[in-house]
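Each remark here refers to the structure printed beneath this line.
Selected chains from the complex are presented in situ; the others are not included.
To keep things simple, chains are lettered A, B and C as they appear, and every chain counts its residues starting from 1.
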Amino acid sequence: DTANIAAASDLQYAFKEIKILCEKKYPNETVNFQFGSSGKALTQIQNGAPYDAYFAADMNYPKELKEKGFAVGNVKPYALGRVGLMSLKSTNISVNNLSILATDKIKKIAIANPEHAPYGQAAVAALKTLGLYDKVKHKFVMGENISQATQYVQTGAADVGIIAISIAKAPIIAEEMNFGLIDAKTHPDILQGYALLKRGENNKAARAFISVFESPQADAIMKKYGFALK
Amino acid sequence: MIYINITKHLDTAEGPLNAHFELTINDGEFLTLFGPSGAGKTTLLRMIAGLEKPDSGKIEVDGEVWFDSAKKINLPPQKRSIGFVFQDYALFPTMSVRENLLFAAETTEQRHNVDELIELVELTALSDRLPSTLSGGQKQRVALARALVRHPKILLLDEPLSALDSTMRHKLQDSLSLIHTRLGVTTLLVSHDIAETVKLSDRLAAIESGKIIRTCSPMEFFSPKTLSGKVQLIGDILSIEYDQPVYVITLLAGNSIIKAVASAQEASALKVGGKAVLSSKAFNPILIPLG
Amino acid sequence: MESEFLATMVLTFKLAAITTLILLLIGIPLAAFLVFSKMRFKSVIETIVSMPLVLPPSVLGFYLLLAFSPASAIGSFLNEHGIRLAFSFEGLVIGSVLFSLPFMVHPIQSALSQVHRSIFEASYTLGKSKLETMIRVILPSIRHGLISGIVLAFAHTVGEFGVILMIGGNIPGETRVASIAIYDEVESLNYAMAHQYALTLFAVTFAILLLVYTLNKKSLRGIQ
């Protein structure tokens, strides 16, 4: 079988490795990923998208699908996202203390759009907890999602960004970026959940991928990319 | 038999005008529309061709109704068997001379005649050229040839020869005349040229401000009461010179320049740029064929 | 990977070619209507033709998705007849056609409106129907406008991704075209691969357009 799996953008590096595991174990099954915003995937699924499983960037989206009858089985949390401060190594901007954001040295701060991106919401919450939000909010530049926010930092358009650890751990990023984790207590948990969709109920490939995903080897990969698991 | 009785509102140089054309044209007749600029000659041709819609009236050709406002009949130009030569040529810019003619051809026979027509208008050497590279007169000849390709029932010619030099003009007049006799196609010509009109047409319709004010033979129209054996010439006075003891008057009549001797009294009534009638009672003409 | 790259490219140019062809077939009569019709509310139709441009592509895609959805009247009707537009190649074609329509119609309309009336009339008096006149006389002489329309529609379809992402859903071999693939690679911060896609798109399209322009210039020599 072939399965189409819609997954949040930040999962791409981890999933590509898990896919290799899966192909080894189930050589006859193929999985395709559609990485992108969880909101868009939700809209598409509700309007007949041929997706078999859904790995969202939060818990609410898959729960909504479950309520509307698009998902089978339970919505399970699979990861706890973390955010941190990121800057280009070449800029020598310290990433260990968020208070630097309020200084004149920092002109633009890249975050994911908090209106719909959980990592953006986490960034805002953390800044509010630390009492920095009102001092820095005029410096925000918002990416459509966490990848775009990363690009802002990477291209030097923004001085720093508040970015997901899963992206910071990607080898190409780790090479040229400094990253400092932000205390998880400063923001609500970024719980990410997934669900098998109705269309995937009898899809062998989808079930195979999920079984591999739930295996300890996959756990290790997820951990490597900074997804603290429950 | 072509029967025309139509009205059309026009906005002319002298203000609005209700044009009314009533005209019967016989089969095979060659009729010239003659009249001043803005009189409605082009408009009449266009209404016959179906390119413009009369406000009311009827056009009937060989018993076939082409237009009838009462019965709401209005044949499209495609259904009217006509050939039209436009004042602005209207050649197809992306087609060569030959292609312009071939486009018009409908039967294999017409297709075969295309080269003959091109030769008739003396454009064989240019037959693969695009219209934009032709001179004004050359364009006009292509337009004329193209209108002839389909052997139309009525040939509508809107000053087709006006941009030609006199040699080419005479040649094409002869061709038109030949085509007309050979194919018997009813022809309507708009022309400002008297010789052309007289030479080509059976009948003349004089148009003024949207009305046909007179139809008659061209000779009747242009010649004053002519007397046999008498020469009466209208000419432009080109110069008046005093050549002791008489005056020499140079007159232009058509293509000919005439010098005549006049007395001081006669000369005083004439002026350069004016017109004069030259006549003679005692006259013993000699006629010599030319060319 | 190589074969996926190739498949994506083939799909992209297939989509662009089919869309452009359909747009030509729709665009020419529509443009002619807009130029020659004496209808009173022509301006309204003229405006409507341009409206797909005004919505952000992904929003247009969103509305299309709603229309194609089995929950909607159109979608359920099509579904009953076994036609599924969302997440299918056919759906992409419809989306692209709708989205690029103004790019085809405008240049043709503008070129048509400059053809002198007597050119049409000459053809009519030679017994040619409106259709034949259009095809054999008018279209060749408005080549510039046609080429503009073709180039704009083609290039725009190649580059479009908002609508396609929404109604296509990135399915390899079916709806994953190059623009989406590039978008994906950039999102994955996979710049090398994105550059490769972009470069190929660029090179192929550049070659196609250059060919179109050069051929056009050659054959236009001497006209006008």
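We take it that a residue touches a chain if its C-beta (ideal position, glycine included) is under 8 Å from a C-beta of that chain, and two chains touch if they have at least 3 such contacts.
Note that the structure is a prediction, hence the values are computed from the model and not measured.
The shown chains stand for their kinds once each; the full complex in the file has the makeup A x1, B x2, C x2.
One rule holds for everything that comes next: only the chains that are shown with their structure count from here on.
The chains that touch both subunit A and subunit C are none; no such chain exists.
A comparison of C-alpha centroids places C closest to the centre of the full protein.
Each chain gets one centre point, the mean of its Cα atoms, and the points for subunit A and subunit C are 35 Å apart. A separation of 85 Å divides the Cα centre of subunit A from that of subunit B.
Computed centre separation for the pair subunit B/subunit C is 51 angstrom, with centres defined by C-alpha atoms.
Residues of subunit C found to touch two or more other chains are absent. Among the residues of subunit B, none is in touch with two or more other chains. Those residues of subunit C lying in contact with subunit A across their complex are 58, 62, 65-66, 68-71, 75, 84, 86-87, 165-166, 169-172, 184, 186-190. Those residues of subunit B whose C-beta lies close enough to touch subunit C in the complex are 49-51, 76-78, 80, 82-84, 86, 88, 90-95, 103-104, 106, 130, 132-133, 146-147, 149-150. The touching residues of subunit C, counted against subunit B in their complex, run 116, 118-119, 121-129, 136-137, 140-141, 143, 222-224.
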